[in-house]
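A single protein chain has been omitted; all remaining protein chains appear in their positions.
Naming follows writing order (A, B and C), and every chain is counted from residue 1.
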Amino acid sequence: MNGGTIEAPTIEYALLAPMLLVFGAAVVGVLIEAFAPRYLRKSIHVPLTLLALAGAFLLTILQAVREGVPTTPAAMGAVAVDGPALFIWAIILVLAFVSTLLINDDEQFVAQAAAVPGSSDEEDAVRHGYAQTEVYPLLLFSVGGMLLFPAANDLLVMFVALEVLSLPLYLLCGLARRRRLLSQEASVKYFLLGSFSSAFFLYGMALVYGYAGSIDLRAISSSLGTVVGQDTLLYVGMAMLGVGLLFKIGAAPFQAWKPDVYQGAPTAVTALMASTVLVAAFGAVLRVFWVALGNLDWDWRPVMWGVAILTMVVGAILAITQTEIKRMLAYSSIAHAGFLLTGVIATGGAEQNKEALSALLFYLVAYGFTTVGAFAVVTMVRDAGGEAGHLSRWAGLGKRAPLLAGIFAFFLLAFAGIPLTSGFFGKYAVFAAAVAADALPLVVVGVVTSAIAAFFYVRVIVLMFFSEPAADGPSIAVPTVGTSAVVTLAAAATVVLGVFPEPVLNLADQAASALFIR
Amino acid sequence: MTTHYLVLSALLFAIGGAGVLIRRNAIVVFMCVELMLNACNLAFVTFARQHGNLDGQLIAFFVMVVAAAEVVIGLAIIVMIFRTRRSASVDNANLLKY
Amino acid sequence: MQSPAEIVPHSGGVIGVSWLMIALPLLGAAILLLGGRRTNKWGHFLGVAMSLGAFVVAVLSFMELLGLDPDQRRRGFELFEFIPGMVNLGMLIDPLSISFALLITGVGSLIHIYSVGYMSHDRDRRRFFAYLNLFVAAMLLLVLSDNYVGLFIGWEGVGLASYLLIGFWQHKPSAATAAQKAFIVNRVGDFGLLIGIFTIWTTFGSLAFGDLTHEVTGQASQGTLTAIGLLLLLGACGKSAQLPLQSWLLDAMEGPTPVSALIHAATMVTAGVYLVVRSGAFFEAAPTAQLVVTIVGVATLLAGAIIGCAKDDIKKGLAGSTMSQIGYMMLGAGLGPAGYAFAIGHLITHGFFKANMFLGAGSVMHAMNDEVDMRRYGALFPVMKITAVTFIVGYLAIIGFPLLSGYYTKEGIIETAMHHNAILGWLAVLGAGLTGFYMSRMVFMTFFGKKRWADDAHPHESPAVMTWPLIILAIGSIGLGAFLVLGNRFMTFLSPAVGLPADVPEPHVFGVGPAALATLALVAAGAAFAWFRYGAAQVPALAPRGSFLTTFARRDLYGDALNEALLMRPGQWLTRIAVFFDNRGVDGLVNGLAAGIGGTSGRLRRVQTGYVRSYALSILFGAAAVVGALLYVGNI
């Protein structure tokens, strides 16, 4: 864009179709809230949401197979729908679909957010069986943001996407049906810290813009080295961009929000955040540090090393002493973010190491499914006050519900990276890539922390199987069709990816071989 | 010439950040965040001027819109928690810890 | 001097099936152990039959051997491949091994028969015979194998049998302990033997006796040979209760008396002598080792004799004398080919008269309802004549009464020793004197003097099944020595196996020359002194405190005290320390590490205060850190 004349932009609608579909559905959802009678809303929302996500998924696949992978950014270089982007879209859409099945559960969300907890209003709301159906459009908006986030080929779009994906989540976090105080607190914390960090992102963006004179990733990358005497601008900007992104993936020292939010938020939303958001965020990280700053990798890599190590260590060590299941899973997700970061480091800079990229993508798939599954199980273990979060309540679960406990144990083993689970191949792929990229020390730290991390997964298994059940142990909620479907799917994915990872690995390879377009 | 504006924006950003850290009232904290965003806007406009292209100014508009959206969400959340706790102090909300 | 003959590959004939000697008793043991209670009724007969069967095979093989001309008398053949590339199990039938086989199966069978009577009241008689058969099989494997590994298998096999039989009355803690002690002390010896075998293998690349001829051993360095010799000697000391590994033998008397007779007098304990003689090729090439053997022998023969002087327990007394007599054999074995013949000869005669006396002692105990304290005996001659007479024959044989078995063989050893090294010779003579004393003491205390019986004792002669073996053994004790020694009969028979000595001393009917006369004189003196002390005089029913020397002897020369102070106590401490170190040290480190991580985690959690402002602060610091780092990295 050079001042003066403004020509009409060209938009490749076909390419952007999945996104547009999701956003459109979201808008429709808002209209439904506005006009549909309350008793109808849910029954319209659910199919709408599911269809929208499924449709978007199909469109993505179609895009990948029919059109082939485009080699130039779309929408005037604002959005880059390339191999990795498509792959990430597919993951996000599937996981979002799965999470939606979880969200479709009256026990998850508050009857009426406006009603003060414990007030008579709330009782009425509950009695009338109200439901906060705004959840669905919010979800769709957020997912839309997630789709745009990793595909953004220009910092502004990325910022907007960041906000679009975050803002609905802030709200969703506050809508838990039980323990509303915790939920609301989580919401506030997430919101304040989130906006705080996005301010950093924005300022970084400003500085980079100041350096490069453009916010287009390609332009930035091509401007590197051409501008003299402005390096400080660049480095500080790069750092602040990094802060914004690392916050989203919950890397230390920006992880503080994760445990609190994961614990407070409705479990279904936690599942969504733990899986899809992580995927989207890593997509964005890769794009920024690769497409835009690829040529500076010798500068940012050491810092990334530090962050990765710190993240792995903090995640693993802090998790050991957790007593709340969701909180523990939050820390575990921090640790996994650390492992993923080793993958990011392995992808390196401009030379675009595709093995590492595909490894990373595979890891995201494997981890995403397992996480959703794990949280799905968490939603099913309940007692009087809602979900039985405290670990002590899980004692002897293996006796009361062998199958469920077994599946959960299996998920935990997958987190721990035991062979014949998807987690193992994820870890293996990433570590292998890292070793190939001369990041051996990082890998050693990785395995040591995984050994530490294994401890708390094992601890839960001990609780569930080896200790005698508590007298007033939690009951196992009869799962909704959705929930059981989620658990089954996740378990199946974990097994299949653990035994025959080849197909998905191939997909990831193809996606990676196209690489990020610049 | 534009340096002063940059310094100013940096100062604003710092003030905002400091505010987030030291103020207790959620609203004020949130306002500080807004201040940081606006500091960014100033920076963008300045750089736009420096580079002689419009991107920066354009971005500023986008940021304002986003900020507005954030305000909506933020106020909603803060009001929600205020109604429950009868206080908007961020320090009261610390049930989730360790 | 002529070295042993080559081993001739053999096939066919009785010797071809000589493995039956091992197989039969082994089969017997297997049947009796696996058969369980079913075999209780006839088990002991089966045991006897198997032993006798082995004896028959032995005799036949012996005949067949005699049929061959002397340099053809070493017959060997392979049974099966044991460790491919290292060693095959095979038989070696030569004069040496066959003499042992005859002794083992012959005396063994007699003792089997005796035991039928002796153990008739024991509810576990079947098991007893199973163990006896097991022992016979193992012992035969020991002496008949044509290599060191087979020998070692038999070696530990007899150890096992002895363990089982000493502890036969395992419900008695003393018996269990004695058995355990015997096995462990033997293991110390076996350790030496093992290392010896290793050295032989690594030095010569073979473990078969046939390969390890004088020419072969000659090639190795003196140091190696001495080492091998001493290591083998260590093994021999363990098995034959020679100093310093003698301590187990006296405790071993906890076993039933037939066991003491067969294993701890006649056969097993002499395996050490067999080993030394069999390994002549090494010892003869290593004079130092030989010297040590003789020294050990002499030391033990004196020690045994001294112990024997002080024991009131008849079996322990006999055990002491066994030690001492084996000392003599060891001495002989250390003197090279010249000594071998006498050593083995004495071994065989000793097998007879010592077995004879042990069984006699058993008969006495049988009569005195298992009283072993000689101070409670006395004047038993009239009531149990056969036992007494046979016992006395054995007694005369062991003290070397002219013309009886012991006289010739022991005399031969002393002569050779004298001829070889005067000091050793005179010490041996002194030992003979002591023998005269303590054996006479035993006889007088048991069969003569006044009654000192317990009130409920009603002594009576034992049944025929027990007395007949005594009689046969007694006959052996009388004539065997003369038969073997006169005309160098045994020496010439043995020489193909061990090599003929350079200078064969002329055997004589009566002791001529200083040594022989001195021996006779000393023995007579000792006997007289014994009579004066225990025959004529009144023997107190309770042992008097006695002089320092007596206590010294009674306490087995403080051997146990020494072991306890030097090995047991430190060992126990070491164990305790090791266990503690393992729990606190090694494991402590592991658990400590885990606890450390846990602690860190517990403390680190506290950072998560729950105050959103502190989170923001951490973000800010983090951001500052990242910015700083990037600027730093960027500007280098």
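Just so it is clear, a contact is a pair of C-beta atoms (placed from the backbone, for glycine too) under 8 Å apart; a residue touches a chain by one contact, two chains touch by 3 or more.
In this section, contacts and distances are computed from a predicted model.
The UniProt record for the undisplayed chain lists the protein name "NADH-quinone oxidoreductase subunit M", from the options "Multicomponent Na+:H+ antiporter subunit D", "Cytochrome c oxidase subunit I", "NADH-quinone oxidoreductase subunit M" or "ABC transporter permease". Considering the whole complex, the hidden chain is in touch with A, C. Of the options C:A23, C:L102, C:V188 or C:I475, the residue whose C-beta touches the omitted chain is C:V188.
Listed residues C:Q72, C:Q180, C:N421 or C:N563: the one in touch with the omitted chain is C:Q180. Listed residues A:L40, A:A114, A:V444 or A:A492: the one in touch with the omitted chain is A:V444. Although one chain is not drawn, its touching partners on chain C can still be listed: residues 33, 36, 80-86, 89, 149, 152-153, 155-157, 160, 163, 167, 170-173, 176-177, 180, 183-184, 187-188, 190-191, 194-195, 197-199, 201-206, 208, 211-212, 216, 219-220, 574-576, 578-579, 582, 586-587, 590, 594. Taking the whole complex into account, chain A touches the unshown chain at residues 358, 398, 413, 416, 418-420, 424-425, 428-429, 431-432, 435-436, 440, 443-444, 447-448, 450-451, 454-455, 458-459, 461-462, 465-468, 501-502, 505-506, 509.
Note that only the chains that are shown with their structure count from here on.
Taken together, the touching pairs cover every possible pairing of the chains. When chain pairs are compared by their number of contacting C-beta pairs, A-B comes first. Chain geometry summary: the mean Cα position of chain A and that of chain C are 79 Å apart.
Centre to centre, using the average C-alpha position, chain A and chain B are separated by 25 Å. Distance between chain centres (mean CA atoms), chain B to chain C: 97 Å.
Chain contacts: chain A has residues 188-189, 192, 196, 259-260 touching two or more partner chains.
Each of residues 17, 20, 29, 90, 93-97 in chain B touches at least two other chains. In the complex of the two chains, the chain A residues touching chain C come out as 188-189, 192-193, 196-197, 200, 231-232, 234-236, 238-240, 242-243, 246-247, 252-254, 256-257, 259-260, 299-300, 302-303, 306-307, 314, 317-322, 452, 455. Residues of chain C touching chain B in their complex: 605-606, 608-613, 616-617, 620.
Touching chain B in their complex are the following residues of chain A: 1-3, 113-114, 116-117, 156, 159-160, 163, 167, 170-171, 174, 180-182, 184-189, 191-192, 195-196, 199, 202-203, 205-207, 209-210, 213-215, 259-260, 263-264.
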